[in-house]
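With one protein chain held back, the other chains of the complex are shown just where they sit.
To keep things simple, chains are lettered A, B and C as they appear, and every chain counts its residues starting from 1.
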Amino acid sequence: MTFRTLMATTVALTFASQALAQDFNDPAEFKKQREQLAMTPQGPEGQPWAQHLGEGMVDTVKYKKDGQVTLCFSNAGVFNPWRVVGLNNLNAEADLHKDRLKELIVVDAEGKDDKQISDIEALVSGGKCDALIVSPNTTAALTPAVEAACDKLPVIVFDRGVNTSCPVTYIHPVGGYGFGITSGEFIAGKLKKGDNVLALRIMPGVDVLETRYSAAKNIFDEAGINVIGSEFTGSDRAKTKSVVEDYINRGVKIDAVWMDAGDTATAALEAFEDAGLPYPVISGEDQQDFLRKWQSDKLTAIGPSYPTYQWRTAVIAALDVLDGKQVPGPEWVLPQPAITQDVLADYVDERMPPLHYSLCGCQDLPGYPERWGGKK
Amino acid sequence: MTTDITRITPRAPRLPVSVLLAGLSLGFYIIIALSTGETAQLSPSGILGLFQRMVALGLVAIGQTFVILVGSIDLSVAALISAVAVLASHVMQGDPTMMLPAIVLCLGLCLMVGLINGALVAYGGINPLIATLGTGLVIQGVLAASFGMLQGAVAREFQVLAYGGLLGVPYSLVLLAALSLAAAFVLDRTLFGARIYAVGGNPDGARLAGIRTEQVILSAHVVASLFAGASGLYLAARLQSGTPWIGRDGIYDLESIAVTVIGGTILAGGKGGVAGTLAGVLLFASLDAGFNMLGIDAFLKQVLRGAIVIAAVAVHAVRTKGHVA
Amino acid sequence: MTTAPQASALPRRPARIALNAGLVIFVVLYAAIAFIQPNYLEPGLFMNFLRRAAPLVILACGQLYVILTGGFDLSMGAVATLVVLAASILINGDPETTWAVIGALYVMGIAVGLVNGLVVAFLKVPSIIATLGAMLSVNGLALAWSGGAARGDLPENFRNLGRLVLRDVPFVGTLPLAVIVLLGFVAIAWWGLNGTVYGKRALVVGDNPRAAELAGTPVAATRILAFVVSAVSAVTAGILLGGFSGVSVNAGEGLELQAIAACVIGGAQLLGGRGSVWSAVFGALSLFALFTLLNLLGLPQALRDSIQGAILIAAVGATVWRGRRRA
Partner (left out) sequence: MTVEPALAMTGIRKAFPGVRALDAVDFECLPGEVHAICGENGAGKSTLMKILGGSYRPDAGEIRLAGRAVHFTHPRQAAEAGIAIIHQELSLLPHRTVAENIFMGREIAKRGMLDKAAMRDRAAGLLARVGADVDPQTLVSSLSIAVQQLVEIAKALLLDARILVMDEPTAALDERDSRTLLNLVRILRGEGVSIVYISHRMPEVTAIADRITVLKDGRRIWTRRTGEAPVGEIVRAMVGRDLKDFYPAPPSSAPGPVLLAVEEGANAYMRDIAFEVRTGEIVGVAGLEDSGKAALAQALVGDAPLTSGTVFLRGQPLALRTPRQATAAGIGYLPGDRKGEGLALRQSVRDNALLALRAIAGLFTRPEHGRLAPDAIDEKLRAMDVRAADFGQEIGTLSGGNQQKAIIARWLAQESDVLVFVEPTRGIDIAAKAAIYETMRRFADLGRGIVVVSSDMPELIGIADRIVVMHRGRMAGTVPRGAQEEDVMHLALGTSGAPEKEESP
């Protein structure tokens, strides 16, 4: 019975499937992001959240509004540490503008597209908002709601995009391919042809993560490096460690570990420690725990980033729009630096909690470091 | 399990759970809106927005009500919702002419899942929690594994279901209302409804009365799956394209059970109805909207919601005589 | 059944059958693992297997207490998450405080268990709903407290509980500390059910609470204690999980359903009245062996869910089928 269930479901699901898979391996986009990584950003020196890559600017005079304003923010949720740091950034940035800001209304969709659509509708119909910031839970799902909101007020979208050009601007760092290029090239540079790399990923089917992997995979393939496995960890440390242990137990030599997100990087490294093996070359992210371990255990590592400072940019952009200033657009591409051995020491901060994202651009914001859970 | 032979039960006329619960929910919403100055949320569009929050959960919960009434339960609805949403967007690929085939195919899938669930429970004698947890896992797994090949988006025309409306009333609400009324009608006025209450209330008695209890349980599972399918289709229309996680992220399995029980349907079966369930859904929608207006932090919200679920069930469960496990 | 004396001639030993079911499935699955990768037969890897299975086995033992009394505990995963987050925040890298904090964690767990038990026993809320509410609340509490991400660090002595491996131990070679904790917990869980009258009371309460009550059994206390044991197991599992891999906000996600599935695979009956510690232990080991096997087979991650679901149905289906054949 159950076997039949499985078969039948599979058949039903693949029935009529003309295999028109969504393409996470877009050479044009890959190329574009590779170029963007190499660009020199424009804008104030040392403030990457206010910088942008490329030329385009959009005029916003029609949105100009005097006096105190209310910003509304529809958040997809705070279901991972990245978003926790980001939300703190956003709130702290808002605190910088107390004179201009009457209120910042934040509603949380708890990771549910359906709820976020309702949330946006309620914010728009509530009539309090002068501008709307949206961090969409998924791209396609939020498109109609954002389109409807665009008719009523200026909308700024960041992190994930929407399939419409109606928002004033869409703020995002270089992107997933960029992340994969940075980490992939680093590992490819450290390994020889024929060496093994283990890919640890959070979950399948998520656009921003799939592109990271496809970029890295392209580079590994080009360099003749074996990807011995691509495993999903669900961001779970225990699972990450177990998966790595399983690979170690199989007796295959793992020369490098590539990760599409660094929140469980230290767990992966622990598996090597517990097995009494030397650390592999590893790509993580800009989390404190990883950076500290990198520093103390002298890893061969890189920390590409998907910087959380974009949450600051969203507020800056919204206020600029209400001031009628020009803002980068229709896409505001932020620089996407990576942490390398050379700059590692600048980013390690013992006061901060383990999963604090170092590229938060928040050191100068009010409430640092306590607001981000750090010790004074 | 009460058998005190001499029980004399004085029955004071009480308001039905559904009316009470719906009143409380709306009261909560209105008070919050007034006290936070969000009076715009009390405008017709604000209220419609509140009701719109009910649609997805409401549709699943109606189906869940059927299975709980018959003494079973369905934990596979969340996975099925995802499957339907993914399948609908994949088959349509934005092409309006594929709308009908997609809907038919999706409902066909639901029919099949419902039949399997029902067969495992009614004929296989497998505890429904385990059976449907199992089928849910199977669906979830197949879905996640094959999602790479199942991308797509629904047709623009199909999204009218979620975004269009008639005289300002969204079609989705019309759909929810119509299906609710239909479900209530079925339960209250049809042979099938009477059989559901009979099988849920006393399976042995129902069997001896000549009811083919297995068929009734099976049918209830099919109904639940079809309603989950309706919810999946609605979500596909609203979200444009389905992902394998929308059901799980929406916690539609546990939430649909929670609202059904909050609405006064007893887990043992045989007592309850759609009105109560919808009132439970309204409670959840009001909490969502109210907490937003209050600006309560997402985590605290979760704490409160948990407490409210317990309290809402305790209010009518505490009068239960005998034991509950 | 009309003719009792003859029918009763068939010997019936459900407890032993339950034991065998779980054990047999485990042995078969582990044999399959060893076939694919023979070094799993080495003591070291077997110990490592046990170490990693330890949290699930412990959770299953706790869950079993509740299942025996006829209920469910859906809150245990959330409690485990709370424990990991609370430990990191409270200890905050100071090894001096570890033991005091572990004490505090157990107090927290017991409090959650008490609330679950009281809500079920006195407010008469079905446990599936009561513990669902508790799951939401406890999870929310844990996240609200930590701010949604891991904070603080776990010191070495705390981590060791889940991580330390004693080397050069006679007979087994290596012995992870977690396995000692596991054996200790299973021993206590076994003692609770077989060394005290509690186990039999729990079975009767799960079978027929009314009859139990009329014979003088403290039904409410029996129920509440089951939820407390379940919560204590969640705390223990949480400590091991935190020790094994460190702090994360999703440490306990989904473990409640795995624990229930484990008990069921091992032969415990949902809604009470049947089952033993061995159902939980071998059920959990079987489930974990299954996960390991699927990993080794290198199946797509997602399909592993499917196979787990199918096995769950098959295991229960087999029990039902066996029961029907006997009847």
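Here is the rule we go by: a residue touches a chain if its C-beta (ideal position, glycine included) is under 8 Å from a C-beta of that chain, and two chains touch if they have at least 3 such contacts.
Everything quoted here is computed from the prediction, not taken from an experiment.
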Q. Where does the absent chain touch, in terms of which shown chains it meets?
A. B, C
Q.
Just to verify: which one of B:Val19, B:Ala209 or B:Val318 makes contact with the chain not shown?
A. B:Ala209
Q.
So one chain is hidden, and I want to know which residue out of C:Asp73, C:Asp153 or C:Glu213 touches that hidden chain in the complete assembly.
A. C:Glu213
Q: Please pick, from C:Pro38, C:Gly195, C:Gly254 or C:Gly298, the residue that touches the omitted chain in the full complex.
A: C:Gly195
Q) With respect to the chain omitted from the figure, which of C:Leu203, C:Ala268 or C:Val316 is a touching residue? A) C:Leu203
Q: Over the whole complex, note the residues of chain B touching the chain we left out.
A: 1, 3-6, 8-9, 11, 189-195, 197-198, 201-202, 204-212, 270-271
Q | Interface residues of chain C (partner: the chain not displayed) | A | 1-14, 194-201, 203-204, 207-208, 210-218, 273-274
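Just so we're on the same page, only the chains that are shown with their structure count from here on.
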Q: Give the label of the chain whose average Cα location is farthest from that of chain C.
A: A
Q.
Quick check: which two chains are joined by the most contacting C-beta pairs?
A. B-C
Q) Between chain B and chain C, what is the gap in Å from one C-alpha centre to the other? A) 30
Q) Measuring from the mean C-alpha position of chain A to the mean C-alpha position of chain C, what distance in angstrom results? A) 36
(Q) Suppose each chain is reduced to the average of its Cα coordinates; what separation in Å results between chain A and chain B? (A) 34
Q | Touching two or more other chains - residues of chain B | A | 120, 124, 134-135, 138-139, 142-144, 147, 297-299, 301-302
Q: Mind pulling the residue numbers of chain A that touch at least two other chains?
A: 1-2, 5-6, 78, 204
Q | Residues of chain C that touch chain A when the two form their complex | A | 37, 39-40, 45, 48, 52, 55, 146-153, 163, 165, 241, 244-251, 253, 292, 295-296, 298, 301-302, 306, 309-310, 313-314, 317
Q: Give every residue of chain A touching chain B within the complex, in rising order.
A: 1-2, 5-6, 8-10, 12-17, 19-22, 77-78, 105-108, 110-115, 117-119, 121-122, 125-128, 138, 140-141, 143-144, 148, 204-205
(Q) Show me the residue ranges of chain C that touch chain B in the complex, using the header's touch definition. (A) 69-71, 119-120, 122-130, 132-141, 143-144, 148, 206, 209-210, 213, 219, 223, 257, 261, 264, 270-272, 300-310, 312-313, 316-317, 320, 324
